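Removed: one protein chain of the complex. Kept in place: all other protein chains.
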Amino acid sequence: MLFQLTNQPIETLISSSLHPHTGGIVTFEGRVRAINDDREVSSLEYEAYPELALHEGHTIISEVLEQFDILEARAIHRTGHLAIGDIAVWIMSAAVHRKEAFAATEYIINAIKTSVPIWKKEHYSNGEAIWVRCDRCADEHNHTAKEVFSL
Amino acid sequence: MLFQLTNQPIETLISSSLHPHTGGIVTFEGRVRAINDDREVSSLEYEAYPELALHEGHTIISEVLEQFDILEARAIHRTGHLAIGDIAVWIMSAAVHRKEAFAATEYIINAIKTSVPIWKKEHYSNGEAIWVRCDRCADEHNHTAKEVFSL
Amino acid sequence: MTTLQITYFAALRDTTGYAEETLTTEMATAKALFHELTAKYHWPFAETDIQVAINDRYQSTDTLLKEGDRIVFIPPVAGG
Partner (left out) sequence: MTTLQITYFAALRDTTGYAEETLTTEMATAKALFHELTAKYHWPFAETDIQVAINDRYQSTDTLLKEGDRIVFIPPVAGG
């Protein structure tokens, strides 16, 4: 499966089946940070719109397989409740040559953050919880997470 | 340890101790390819000059930790006899933000290929074996592996 | 009048209190429906913040609504 959603720990789903020409594999793991925008995060929740998220995720990976000189690409995004340190998203690209694997993996994570309908609710150690608004997460150096509203 | 050499399978050495601010982890795995420059590889051997390789590897990782905005970086290089699909080198960088983790990991693999004294002998399915000369492996798009001489 | 199936996720669902409703509207486009629902539920989003999915695919907010469409308004995503 090119793109998966799962409510189980992603570690259990990572397998390494390898094309015999594979020379370089680049993975990206997005992990739940204990601190986000100076607030102490206790846990978080990812909610997906599954029908559209799977469609968009599959489209991203398919396009990457056409546009980059890579042999394989996969991505898995977690949904549900996550603790600090859990893997929220796992991406891998395998290529004959490493440059393309780096480029493809970075492209995939940026595209997922831009177009896959998944939302994140951060729970803070003071008991608050907000749906994070992250308009520019794909352009993270200008990123300011904005609170949608407290609940 | 920032940089390690090992004659054991690298899979057994990868652990994930994580800084709590880690948001993105980028890994690179270099694997033994079944085909290199159109020749069918049956196995290969990596030989290191250990005293200098450890020094250079440690220097690379230390410089990356200073020059990139990352929390952790590690690299492990295999030595000895490897089969197709085995991990020859494993690198990881962990950062608050992913862009720096991608840049650091790519920098490390390029630097290892340039300056760490490790040599590779390819064994081919026709029984030949050569020490691979790979002057421009760090600039892989212009790369031509040249035979040093057959043995 | 068009009868639609609307599904709410995340921050929008928190404003409605339920995930789905069947709604009959006079609005012709997704954009017009967005403004109708913003008035009803006090959504804290501008028109430019929101995308729309019709029958599980992204569509222009100018798309004309058809009887039985499944509509999902999509606030800024935050995956990854």
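First chain written, first letter: the chains are A, B and C, and each begins at residue 1.
Following the convention adopted for this analysis, a residue touches a chain if its C-beta (ideal position, glycine included) is under 8 Å from a C-beta of that chain, and two chains touch if they have at least 3 such contacts.
All figures in this text were calculated on a predicted structure; none of them were measured in a lab.
K.L.:
Using the whole complex, pick out the displayed chains that touch the missing one.
P.N.:
When the entire complex is considered, the left-out chain reaches B.
K.L.:
Out of B:10, B:71, B:88 or B:104, which is the one that touches the chain we can't see?
P.N.:
Checking the options B:10, B:71, B:88 or B:104, the one contacting the hidden chain is B:88.
K.L.:
Given the full complex, what residues of chain B touch the hidden partner chain?
P.N.:
Missing-chain contacts on chain B: residues 30, 46-49, 51-53, 55-56, 77, 88-89, 109, 112-121, 131-135, 137, 145, 148-149, 151.
Assume only the chains that are shown with their structure count from here on.
K.L.:
Give the identifier of the chain nearest to the protein's overall CA centre, each chain being represented by its own CA mean.
P.N.:
If we average C-alpha coordinates per chain, A lands closest to the whole-structure average.
K.L.:
Farthest chain from chain C, going by mean C-alpha coordinates, please.
P.N.:
B
K.L.:
Just give me the whole-number Å value for how far the CA centre of chain A lies from that of chain C.
P.N.:
25
K.L.:
Between chain B and chain C, what's the gap in Å when you average each chain's C-alpha atoms?
P.N.:
Those two chain centres are 50 Å apart.
K.L.:
Could you pull out the residues of chain A that touch at least 2 other chains?
P.N.:
30, 109
K.L.:
Check each residue of chain C and list the ones that touch at least two other chains.
P.N.:
There are none in chain C.
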